[in-house]
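Sending over a structure as C-alpha cells; questions will come in a sec.
Missing here is one protein chain; the remaining ones are kept as they sit in the complex.
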Amino acid sequence: MQLGRVIGTVWATRKDERLEGLRLLIVQDVDLQLRPKASFTIAVDSVQSGVGELVLVTKGSSARQTRVTKDRPVDAVIMASVDNLEFTDPALLEQAYRARLAQVESGLDGYVEP
Amino acid sequence: MQLGRVIGTVWATRKDERLEGLRLLIVQDVDLQLRPKASFTIAVDSVQSGVGELVLVTKGSSARQTRVTKDRPVDAVIMASVDNLEFTDPALLEQAYRARLAQVESGLDGYVEP
Amino acid sequence: MQLGRVIGTVWATRKDERLEGLRLLIVQDVDLQLRPKASFTIAVDSVQSGVGELVLVTKGSSARQTRVTKDRPVDAVIMASVDNLEFTDPALLEQAYRARLAQVESGLDGYVEP
Amino acid sequence: MQLGRVIGTVWATRKDERLEGLRLLIVQDVDLQLRPKASFTIAVDSVQSGVGELVLVTKGSSARQTRVTKDRPVDAVIMASVDNLEFTDPALLEQAYRARLAQVESGLDGYVEP
Partner (left out) sequence: MQLGRVIGTVWATRKDERLEGLRLLIVQDVDLQLRPKASFTIAVDSVQSGVGELVLVTKGSSARQTRVTKDRPVDAVIMASVDNLEFTDPALLEQAYRARLAQVESGLDGYVEP
C-alpha cells in the first residue's frame, strides 16, 4: 500500500455508470517524513477522508475489495486513515544488522552447546 | 486512476476479435496543473471522449469492469470525463499539519477534561 | 495499452507446458513519433505480427484475455497491429484549453439566456 | 515478460505455508545485449533453472498460472529458459519504416493496377 495525503477532489459528471456515488479524491504521494513527492493518484474514498488527511491507498485489483468499490472500474482506493507512523532509520538498522553479522562471523557470540 | 488528456486515435484493422468495435484513444498523462507529462497510454474509450478532453484512466484488471471492456484484452479504459479539479497546494497542507503537530506537542491546544 | 515495434524473437525450448505453441516476440517500446525508447517487453503474439511492425501490447491479467493466451503464464500480449496514429500536439491542446478557460472566466463568451 | 539472468538463491525457512517446496531465485534484469541492469526480482522457479541461465520471468497474477505456483502468494515466476534471442537494431527498423513511408508519400512506389 502507498502512503499519501488527500489534497483535493475530482469532479466528473459524465462517467461509467458503476462510478455513480463514489467520491474521487486526489492523493499526493508522501515519503516517510511526510513530505510531498512528485507523484499523485486519483483514488476512490472508502473511509470518509478529508482534505489534509494522511491515508493509505491500495492499488490494482485489490482496490476492488472494499464494499464501495466491488466490481467497479476502480484501480485505487483509500482504505485507511493513518493515525501515526513509527519507524527506525533504515541506515541504523543496517548498521545493527552488519554488527550482529560481524559478531557471528568472528565467533564472539559466546555460543554454548545446548 | 490517472489524469490525462485525449490527444488522438489509434487505427488498427488487424486485431484480436474481442477488440472489434472499441475506440482506441491516445491519452497523454498530465500533472495537476494540466501540463503534459512525457508518458502516454493507449486506452479504450467508454464515455464518448473527444480530442482535447480531460479524462480519468483506470488501468490493470479494473479496466475490464466497464460494460464495453468486460472480458476483453484491455488494460486501460477511459471511464470518466473530468469537469473540474479542486485541490490545495501540498506544501501548504504539510505546513498546516506540522503546525497542528507542534501545537499538540507543546501542550498549547487548551485541552479540557470533558 | 502500450505502443511498440516488433524487433525480434525469443527461442525457448525448455518452458512451462502451457507456453507450447506460442510465439514469443521482442517488442521495443516507441514514443508517439515512433522513435525507439530504452525499454522493451517479451510478448506473446496473437495477431501474426512480423518484424518491423507497429503493434499494441496489453499487459497484466488482461494479457490472458485473448484466445491464444487464456489461462497461460503470460503477462504481455500483442493484440493489435497498428495501421496509423492520428494526434494533436499536447502543447497546442493545452493552449487551446487555457484560451477557452480564460474566455469563460472573463465573461467574453457571449452567454445568452436560453 | 522480462528477460533476466539467474544469479542466486534466497533461503527462507519461516514463510507462508503455500510457499513450501518452491525454489526462490534471484533474477537480475538484463538488456537485449544481455548486460545486467540495476533492477532484480525474486522469482519462483518452474523450469529447473540454474545459476547463470538466461530466463523469462512472468509477473503479476499471470505468475500464478503455472502448475507449481497456482493459488500461491507469488508475483513472479521463471516460466522459460532462453536458448537464443534474434533481433534487428530498432534504429535500422525505424529507418526502413521511414523510407517506406517517404516512398509511399512521394508516389514513387510504382503502383500498378492488379
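Chains here go by letter, A, B, C and D, matching the order in which they are written, and residues are numbered from 1 within each.
One rule holds in what follows: contacts are C-beta pairs under 8 Å (C-beta built on N, C-alpha and C of every residue); 3 or more make two chains touch, one makes a residue touch a chain.
All figures in this text were calculated on a predicted structure; none of them were measured in a lab.
J.: Using the touch definition up top, pick the residue from A:Q28, A:T41 or A:T58 that touches the left-out chain.
T.: Within the whole complex, the residue contacting the unshown chain is A:T58.
J.: May I ask which residue of B:Q28, B:S46, B:S61 or B:S81 touches the chain that does not appear here?
T.: Of all options in B:Q28, B:S46, B:S61 or B:S81, contact with the hidden chain holds for B:S61.
J.: Identify the residues of chain A touching the omitted chain, counting contacts across the whole complex.
T.: The missing chain touches chain A at positions 1-3, 32, 46-48, 56, 58-63, 65-67, 69, 77, 79-91, 93-94, 96-97.
J.: Of the residues in chain D, which ones touch the absent chain?
T.: Answer for chain D: residues 5, 7-19, 24, 26, 28, 34-36, 40-43, 51-52, 54, 60-61, 63-64, 71-76 touch the chain left out.
The rule is simple: only the chains that are shown with their structure count from here on.
J.: Going only between touching chains, how few steps reach chain D from chain A?
T.: The fewest touching-chain steps linking chain A to chain D number 3.
J.: Mind pulling the chain A residues that touch 2 or more other chains?
T.: 61
J.: Sort the chain contact graph into one of these: line, ring, star, complete or other.
T.: Line.
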